[in-house]
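Complex shown without one protein chain; remaining protein chains in place.
Chain IDs A and B follow the sequence of writing; residue 1 opens each chain.
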Amino acid sequence: MSANLTRWLERSLHNCHATQSRTALRLFSGQQQQQQQQQQEVEEDEEFRVLNLRAVKKQVAARREIKRDPVPPPRSNRMAVDQDWTAAWPGPRSFHPASVPLPLRQGYTERGAAAPSKFANAELMKIPNFLHLTPPAIRQQCEAIKQFCTPWPKGLETEEKCKHHFPVEVVTTDFCHSLPTIRNPEARRVTVSLKLSELKFDAHAKDKFLRLVGERYNQETDVLTIVADRCPMRKQNYDYALYLLTACYHESFITEPWEETKSEADMEVYHFERNKAKLSAEAILNWNEAAGETKVAPSQGYAKSVEQLINEGENEYNIAKYKKEVLKMLNIPVAN
Amino acid sequence: MALRVLGLNLIKNNINLLQNACRINATSTTQAPYCNQVTVHAAPAAVQKQKVSKAMKAYLERARENDEFMKTQDLDFQIGKRHLANMMGADPETFTQQDIDDAISYLFPSGLFDKRARPAMKSPDEVFPARKAAEFDETGRPFHSMFYTGKPNFFQLLHDIVEETNKLYDLEERMLRRGNKPDENQKIEMAGFQMLPKDQLEVKLVETIADIEYSNFVSSMERLIASPFSYKSKNFIERYLKPLIDQSKQLEVPKPKIDEQGRQYITTYECLRKTARADVTVRMPGTGKININGKDISYFDVEQCREQLLFPLQFSGLLGKVDVEANVAGGGSSGQSGAIRWGIAMSLRSFVDQEMIESMRLAGLLTRDYRRRERKKFGQEGARRKYTWKKR
């Protein structure tokens, strides 16, 4: 009996399954559309499934993530396009990408790639920028300085007038750098320059003065330059330079007794009177004259031409003049 | 025609997508009656529906990103431009690209030699190069029949050339049969033209091509042009020709200036040869006076150097008709004379006609000689010469 019961039960179960499966089939066909859509969604983000035959390995303990503060967006994003740039960038400073609201790019790339942007671009930092000297900034600063300006003194309108009234030029240098000390050894140097034509000399004094100052005098520009840097302070150096100038000037007017012994080799310029040229010219002109007669002196023009030839150096003009004078003096008729 | 049309392409793709969507809808409706039958086959649904290929998906993603990126870049640029105008105290509405360049070179005065390496602020269209658009549809099916060659545009071009050539051959045959002869007057003149260079062709095709492929292109083009009736497909050929610019026309000839005596003169600065540099002034109505650093031609002792100096004058027939003044420094005598020669030739361009300039150019008078002394190598006697080999 029981066996029959179980058999029936089994059969009924079978039937039950069959009906279920049938319904399921029917269901499937009916829900096909829905399922298709679902399936499509699944497929959207479905990767290839991995056939994992072995048991899944033990999950690796996740590493502790280092927490980093999120990088804030660059400051330039918040800048208004009509801001006061001189306030945003008041002084000289090397380039900073977040503070400059310009989509700059710099760098050479191969064909087909964009140039590196301004972020983390060291090249942009190497360039000395003028962001603090934009035209509005310059205008602003000029306006600010204006109140401290005084009118230009009358009578000094041109460079020549300045030079005329203030012939001595003093040059000093101030150094500005970021160091613990504010002093620079070069700041004590004082350069005093002066046109020599501003000073009044006689022939002897000028010669002596030039010998005293030596190479401080530039013959081409006629400028005397005295550089003083032997004292530690600028003031001292300035005083010393002016003292030197004054002392040399006054010393040059003193004639020492030993100066009389100056020989021809010491002469700074060639003098016809003191040289052999005069003797030989005289000898030629007074050839066959008796001793007592008045001597004919060589002409002034000849003397001048010889001096010019030697003092100014030789050139075609000087030598032609010399030739002319010699021919005149020696009474040789000139070819035409 | 670099396919700068990502955006455009996007629309095209969108259209495709739209169509696709429609198609999917359509299939779903049309396939409904077959549902029951399908049960038997139990075929996978993926085959049935129009699937968007992965590559296409990736491409679409990329295109979208690119589009967005370009948009933000453009916005940045517009804002940056306004910022820059504000910095320079100018009106942002009338601030042109030229103004931008000037402002940047004022604010960031870079001394780098290559102008492309200097800082710049340009519109993103110029900065970011174009990329190739999709070559296949959503299903992954290529548009182009030669897609699988890897370089469809290039091979299409070759194909086109051959097609044109064949057409011309046919035409020739027909004409021959009719007894017509090709028109000599219409013949394509290749004298002033040159085949499109490789790099330009690459840009045109948006594909990189190998040297051998380029030579294939050249030879097939040549075959096409050599055909007697090539003028019939002139339009096609001209697309791949580049006019040769007359080099001497290209260089601008300076206008002579007038000096105190009312003579025309031209000064050429930076005449270089070896390590010598010179500046040369040529004055037009002259008597052939030559002044080099204050001396006449006897500045050069060597006969050859004098010849070098006089050659451009003699070549252009202006010997004794112009005066030359030169300041030259550095280098030796041959370098100095070479530098002056180049300077004279360059200056003389202003005093001779175009034809003479061209022949001077062909004579190599207007070409800079960039050769320099080669360094000595260690282990060698000189630049190239080796020490005498001696077996022990």
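The definition used in the following text is that contacts are C-beta pairs under 8 Å (C-beta built on N, C-alpha and C of every residue); 3 or more make two chains touch, one makes a residue touch a chain.
In this section, contacts and distances are computed from a predicted model.
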{"item": "Chain excluded from display, named as in UniProt, from \"ADP-ribosylation factor-like protein 6\", \"Phosphatidylinositol glycan anchor biosynthesis class U protein\", \"Small ribosomal subunit protein mS29\" or \"Proteasome subunit beta\"", "value": "\"Small ribosomal subunit protein mS29\""}
{"item": "Sole contact to the chain not displayed, among A:199, A:231 or A:310", "value": "A:310"}
{"item": "Sole residue of A:102, A:210, A:228 or A:329 that reaches the chain not shown, by the stated touch rule", "value": "A:329"}
{"item": "Full-complex contact with the absent chain, from B:94, B:185 or B:298", "value": "B:298"}
{"item": "Contact residue for the chain not shown (choose from B:319, B:362 or B:383)", "value": "B:319"}
{"item": "Subunit A residues touching the omitted chain (full complex)", "value": "275-277, 280-281, 283-284, 287-288, 302, 306, 309-310, 314-316, 319, 322-323, 326-327, 329-333, 335"}
{"item": "Touch list for subunit B against the chain that is not drawn", "value": "288, 290, 296-298, 303, 306-308, 310-311, 313-314, 319-320"}
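In the analysis below, only the chains that are shown with their structure count from here on.
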{"item": "Subunit B residues touching subunit A - in the complex, by the definition given at the top", "value": "28, 35-36, 38-39, 45-46, 49, 73, 76-77, 79-80, 82-84, 86-89, 92, 104, 106-110, 114, 116-122, 127-129"}
{"item": "Residue numbers on subunit A that touch subunit B, as the complex places them", "value": "25, 28-29, 32-33, 36, 39-40, 43, 76, 79, 81-83, 85, 95, 101-108, 112-115, 123-124, 127-131, 134-136, 139"}
